[in-house]
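With one protein chain held back, the other chains of the complex are shown just where they sit.
By letter and in written order, the chains are A, B and C; residue numbering begins at 1 in each of them.
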């Protein structure tokens, strides 16, 4: 794992967590919570964000090649919707062949509950999944607060 | 939100609610209930109509560009079926790519339950959805009473 | 933003939902109830819906979520006073508020909570639902 934080008057906050094992599930959600706190998110939103990150990074550890991937965390330019945080969880693994199926609650090809992807969608304001068979998986999630 | 009501001897009742945020979900269903009461609908029909409008306007807030759209409410020319109310909920958003899927109970691409469109169809006498990918969405619903 | 007041009566938190609340008002109520549960340590939550003229799928799901969340924290929830017209609309919408215990009025709701709580700390039951 490696973190890099930069935050001064003009630039936006940004962090990166390299994923290579189960310890990085904890590292990534701590980084996410830290940034959420810095951006002024309340405790319930902090928890929602940390939970979603935990699910997505565990998927990288479980399903990607060698459990390797990367998490990018950054502050979004503020919009009428308020302050926003974006997290991008990416890997070069086998990808998700049938996305509709993977988003179905209870669907899993592993040892899990199959709630990670559908749950993430409910926990966050926006969830985009870019994946196809053999091309790796990139999940981008966003949350705003007023 | 902006309301305009006109009702005299010859012309039909008409209202309009501009949708730009979650407050307009409440505004639109209040307008719908008000018109339903004025047209003599009973309390259960009032509730059915308000519930359907609530679902449709929340969809605009959630899925349309910038959560913007419009609700037109009007009295229908009376027919053998009796007095009728028509509500048109329209937006210029991304549209619905697969309407059959969207009408399936439980299908959702957002944080909801996926009951809005199929439920609306059950609550109202007539539901027409005009939408396609990239062309916005217009849902027209009608209810009559003797 | 409208604040839904939460009052504590003996071992129960009571929230009376006004009519025509915003989604964000209800989400705030969810957070308030959870935080108050933790602080107060009471065993029951009663939500009075008798003033709500419209309950849609958002509010319906939120009521389920509040009840499930309270259960995870160790408290029971009862929803009381759903209007007849609202009940009919909810059914047609396709919601049945599964997992949410309901009662006709606050008295009956409180009686149920009392019974559930006796079961939890008392002698004869599983206090589960």
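To be clear about the criterion, a contact is a pair of C-beta atoms (placed from the backbone, for glycine too) under 8 Å apart; a residue touches a chain by one contact, two chains touch by 3 or more.
Everything numeric here is computed off the predicted structure, so don't read it as measured data.
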Displayed chains contacting the withheld chain: A, C
Contact partner of the left-out chain, one of A:16, A:74, A:122 or A:145: A:122
Sole contact to the chain not displayed, among C:19, C:38 or C:107: C:38
Candidate in contact with the missing chain, chosen from A:55, A:70 or A:86: A:55
Interface with the unshown chain - residue positions in subunit C: 30-31, 34-35, 37-38, 41-43, 65, 68-75, 99, 120-124, 126-128
Absent chain, residues of subunit A that touch it: 22-23, 25-26, 29-30, 33, 43-44, 46-48, 50-51, 54-55, 58, 105, 112-113, 115-116, 118-119, 122-123
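By our rule, only the chains that are shown with their structure count from here on.
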Length of the line joining the C-alpha centres of subunit B and subunit C, rounded to whole Å: 29
Distance between the centres, which are taken as Cα means, of subunit B and subunit A, whole angstrom: 36
